[in-house]
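Here the complex is missing one protein chain, while the rest keep their positions.
As written, the chain order gives the labels A and B, with residue 1 at the start of each chain.
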Amino acid sequence: MSTTTTETRKKEAPAGERVADWADGRLGIYSLAKANMRKIFPDHWSFMLGEICLYSFIIIILTGVYLTLFFHPSMNEVEYHGSYIPLQGQLMSEAFNSTMHISFDVRGGLLIRQIHHWAALIFLAAMFVHMMRVFFTGAFRKPREVNWVFGFLLFVLGMFTGFTGYSLPDDLLSGTGVRFMQGAILSVPIVGTYLSMFLFGGEFPGGDFVARFYSVHILLLPGIMLGLVVAHLILVFYHKHTQFAGPGKTNNNVVGMPLLPVYMAKAGGFFFLVFGVIAAVSAIATINPIWALGPYRPDQVSTGAQPDWYMGFSEGLIRVMPGWEINLWGHTLVLGVFVPLIIFPLVLVAIAVYPFIESWVTGDKREHHILDRPRNVPTRTGFGVAWITWYMVLLIGGGNDLWATHFHLSINSITWFVRIAFFVAPVLAFIITKRICLGLQRRDKDKVLHGRESGIIKRLPHGEFIEVHEPLNQEQLHTLTAHEQYAPLEIGPAVDENGVERKVSGSQKLRAKLSKGYYGEDNQIPKPTTEEYKEITSGHGHH
Amino acid sequence: MSSQENPEENLPSVQEKTEHGSVAVADENPFADPGLPPHEHRVQDIDERAAKRSERAVAFLFTLSMLATIGFIASYVAFPVDKSVYIFPIGHISALNFSLGMTLGVALFCIGAGAVHWARTLMSDVEVADERHPIEAEPEVKAKVMADFKAGAAESQFGRRKLIRNTMFGALAMVPLSGVVLLRDLGPLPEDKLRHTLWSKGKLLVNMNTNEPLRPSDIAVGSLTFAKPEGLEEHDHDFQKEIAKAALMIVRIQPDDIKDKQELEWSHEGVVAYSKICTHVGCPISLYEQQTHHVLCPCHQSTFDLSDGARVIFGPAGHALPQLRIAVNEEGYLEALGDFAEPVGPAFWERG
Partner (left out) sequence: MKKLSARRRHPLAAVVVLLLALAATGGLYAAFAPADKAQADDTAQSLAIDEGKKLYSVGCSSCHGTGGQGSSDGPSLVGVGAAAVDFQVSTGRMPLQQPGAQAPKKKAIYNQAQIDQLGAYIASLGAGPTVPTEKQYSPDGADIAKGGELFRTNCAQCHNFTGEGGALTKGKFAPSLEDVSPKHIYEAMQTGPQNMPSFPDTVMPEKNKKDIIAYLDAVNGEQTESPGGLKLGGLGPVSEGLFGWIFGLGTLIAVAVWVAARTAKAKKS
């Protein structure tokens, strides 16, 4: 065959093939395609959350490039003479002026601005949900820990890219946010004032920060993010996708549809769907109407001063913190601001390091490609829900003034509620979630052993009413019992066979304790064994 | 951590292995994996009419997308940028923004919907299993790599020539310092810049609204006025920087209601002037409640009591708002008796 091709190539090979041959000779695309063209992707809606992130990121880059064509990252003061009447003659920075120009005088400029901003909100929201999907299904386990960290970094960098971009128009709301950031920097002990002076090129607001944020927003951070996105995707391809347990699905295979053609069409089509939805949202709802906010002036402010949602939890932290301040030896330690500034990254780190803690507790060094159902890992699920609860409590704190006006509550009561809930709510959420998970595990066990409730009531000869339970088929039985259960880690006896005391390190003890908390008697429901099943099915027969 | 430290006895025992798809074992293990279920056909797979319908639906979506793109171009040309239109239930909106966004949205969405519908109804939906291979390298590969690495390391004499190693680390550690040094000119040193404002003895308090100097009689009990130092104009080059520190909030409280002695002393017949800049992180605080004399910060809800030295009564601010000492000059105008006695705005390490 190959000989014939060689001989007749000049005459017969179609143009497409010739181009591919040319590329293969230089790039080796055939080997690449051999490995990837029919790559298998499993079908599940939650596996597409990452694609929402990827596509909104691409949309942000496309629209962002367009916006740079018109935006002037300068803080020179100019008088406004554009077409928006209520700002005529007002002094504003060129940054604000050019954003007004984009919004009112460039045809389609407003649409692109709104797509850019809506896509940013959705990008961050989708990353959050995607991260939670990975968390609750245990997709972060070996070999995917590194990719979990990449994803986490993308989320954090996305937050800061969003914040710097949000600050660029130099409007009254974003300027207030920048002022807050400057105040937070000032609170850093010893170097705070220096950092602030260097960042703003002198005293706040100065004339530099828009230009500096601009290069950070359009070059530095997105550049790093792009690299991380590529690495993230390469790893997804390399590891092959995880899948839920089910008939025919094992830890050693991946079941689904091939990239060519099905996922080419589905994933490619999904890009257009995401873009289409975001474009429609941008046609329907306005976002960051800077004309209504007005240009920034450090002596003006509006109530309801909040950052975009992804920074909301830090806003909550700063709002509910008591105003502690220590003055000693001529120096001030601004705990009221500095403590939230320290907790802010810790909230994020808490979820980021979890996979490593879990893998230490389990000591499991095997690869995992079958996803967990959240109920089957009650402690992890409990921790995840506790973390989300924590995050949500802080979001509530960040919007306390709006909850107050819209639910007719006192802002002071909400603040106190958040102060208490900050400590209590995660604990409650953990306990409740774990209980629910255990309950669901019991129900699964019942289902396996006694069958599914059919809803048919039968009257037995002696008059008793019973509900007919239908036995599950083998596919269902397998799916419900496919998960693994760990045994709690035993430290072993305190003395060895020779009666010599064994040395058990503190970390080993802690590990055993945690392991018991994870897999001890009351912390997971032993899954049904084949013996139990056989005993019950043979004893009762079929109903 | 070595594997010995991590005894694996808590790992689950290996599940009873069952052959892929074998049903025979099921008698022994009712939970065994029955293997991939047989493929079931979709309507489109067996009914050509249904397949045709799908084909037409996909083609319709792609055509709709083309029409929407034409609509996009038409809207771009047809609607002036400032044309307003009433769309129920959205309200009065820009005709151009709405039409461009909706046509673009439809054009994109229909491409996606067409492709997905095509994939879902016409492309093969047979599920395929792909084998995984462990990520870890085989021991031989690892041994080869380790041997290569050792050979390379030995050839470089890196381990043996400590002097080279140490000086190289030194050089590599030093060289980024140049980059750090270059950042020095990002801004000036703080010095005492945060301690001073434009206020000084004799400077008049100028009404923000009218740009006229204020008299005590202008300020009624229960009213709220904002002021800037005389001479600072909006067009000034450093207006933003100066107003960020000098902005003033003036209220009048019945002298009997003023609880703080110094506040009363620094006031003029109950007219008190406080910094408008919150001591928390610097928002312009000015939500003044005239009956309680509380001011609330709209950013983080720090609350200050203006009748009691502006001390903090709620929220995250750490200290009271600085008060400006004022008096009346010969012409009857309010004037400052000096700068603020303490730095305005957020606290910082050197504040003391």
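As a convention for this text, a contact is a pair of C-beta atoms (placed from the backbone, for glycine too) under 8 Å apart; a residue touches a chain by one contact, two chains touch by 3 or more.
Just so it is clear, the structure is predicted and the values come from calculations on it, not from any experiment.
Student: Name every displayed chain that the left-out chain is in contact with.
Tutor: A, B
Student: Which of A:Lys249, A:Arg297 or A:His469 touches the chain that is not shown?
Tutor: Once the missing chain is taken into account, the touching residue is A:Arg297.
Student: Identify the residue among B:Ala57, B:Ile93, B:Val128 or B:Leu186 that touches the chain left out of the display.
Tutor: Selected residue, touching the omitted chain: B:Ile93.
Student: Identify the residues of chain A touching the omitted chain, counting contacts across the whole complex.
Tutor: Contacting residues on chain A, toward the hidden partner: 43-49, 51-52, 85-90, 103-104, 110, 114, 118, 121-122, 125-126, 129, 172-173, 266, 269-270, 273-274, 277-278, 281-289, 292-294, 297, 299-309, 312, 398-402, 404-405, 408-413.
Student: Residue-wise, where is chain B in contact with the chain that is not depicted?
Tutor: 40-47, 84, 86, 88-94, 97-98, 101, 116, 120-121, 125, 207-210, 214, 217-220, 222-226, 251, 284-292, 294, 296, 298, 301, 303, 314
Methods note: only the chains that are shown with their structure count from here on.
Student: Centroid of chain A to centroid of chain B, CA atoms only: how many Å?
Tutor: 15
Student: What does chain B use to touch chain A in their complex?
Tutor: 3, 6-12, 15, 20-21, 26, 28-37, 76, 81-82, 90, 94, 96-102, 104-116, 118-120, 123-125, 127-132, 134-135, 183, 186-190, 193-194, 208, 226, 228, 234-235, 240-241, 243-245, 247, 276-277, 280-287, 298-302, 312, 314-319, 345-352
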